[in-house]
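For this depiction, one protein chain was excluded, whereas all remaining protein chains were kept in their positions.
Presenting subunit A:
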Amino acid sequence: MTILLLADHDGHTLGDATARAVSAARDMGGAIHVLVAGENVGPIAQVAANVSGVDKVLVADDPALAHLLAEPVADLLVGLSADYVAVIAPATSIGKDILPRVAARRDVMQVSDITRVIAADTFERPVYAGNAIETVQSTDVLKVVTIRSSAFDAAPQGSVAAPVESVSLPARAWKARFVSEELTKSERPELTSAQIVVSGGRGLGSAQAFQTVLAPLAECWHAAIGASRAAVDASYAPNDLQVGQTGKIVAPELYVAIGISGAIQHLAGMKDSKVIVAINKDPDAPIFQVADFGLVGDLFTLVPELVRALG
């Protein structure tokens, strides 16, 4: 009864999503092995070994795994999966890309984006942009599951490091080839793990307003910046800041929606936040229906005032 968990990392650091997926794995029960695949990922494996609840770390260090492309990583997981009852991963862009490939190769149905573990084979997951919660039971021999990070707390650092073992990737000619990547550099905390998220919508009116109005508030709180799809579509903010059904799902301690009307697709990405604040000039905006604290008025006056009040 051992679960294999594919670690999420960017080549340098272990993503917070991995420790959250460890919590989901603990809820499923059984031993937990974490697979760290990549190139020169020894240090990341050491970090994974220190996450409480991890029983063993497998390291697959291979240039072919450098960018965690779906074909080689799926091959690796399929090869290892015979020894496991479940293969799981955080529902990040890496996990979502790779795990269905593993599931199909093993002829099992994946359970995507779970928010709760009921039993080792039974899970809750949101459907229809979170407007319904489905309870599903997998009848397959191997469970393949992706974990919605925001629904689980990160497992803490443990006191004893788990053993680290090397595994090798069988060589094969994979077809897709990495060309380049452009990662957004930011001093701010990562959107999906930040304690506070400050999000802007179409009401901001420009990309510049994200810098002049939103950024000072985010700096006050050391918060991550998010955006609604409308703001992304209008090019006020890059897509990797998008919060919503098809963007990032967040559940911070505090979510501040500024100039966001609150379309259901946006609510799907943030409505599990602990405290929600809405600042909007339209008193009838649907965002106020989910906000704990609503402030009606002009954001261009209110947000700078808030920054001053926080001093």
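Here, contacts are C-beta pairs under 8 Å (C-beta built on N, C-alpha and C of every residue); 3 or more make two chains touch, one makes a residue touch a chain; residues count from 1.
One rule holds for everything that comes next: contacts and distances are computed from a predicted model.
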item: Options "Electron transfer flavoprotein subunit beta", "Peptide/nickel transport system ATP-binding protein", "ABC transporter permease" or "Succinate dehydrogenase / fumarate reductase iron-sulfur subunit": UniProt name of the undisplayed chain; value: "Electron transfer flavoprotein subunit beta"
item: Among A:39, A:55 or A:97, the residue in touch with the chain that has been omitted; value: A:97
item: Residue ranges of subunit A at the interface with the undisplayed chain; value: 10, 67, 69-71, 74, 92-94, 96-105, 107-113, 122, 125-140, 174-184, 192, 196, 221, 229, 232-233, 238-240, 245-246, 248, 253-254, 264-265, 271, 274-277, 288, 290-296, 302, 305-306, 309-310
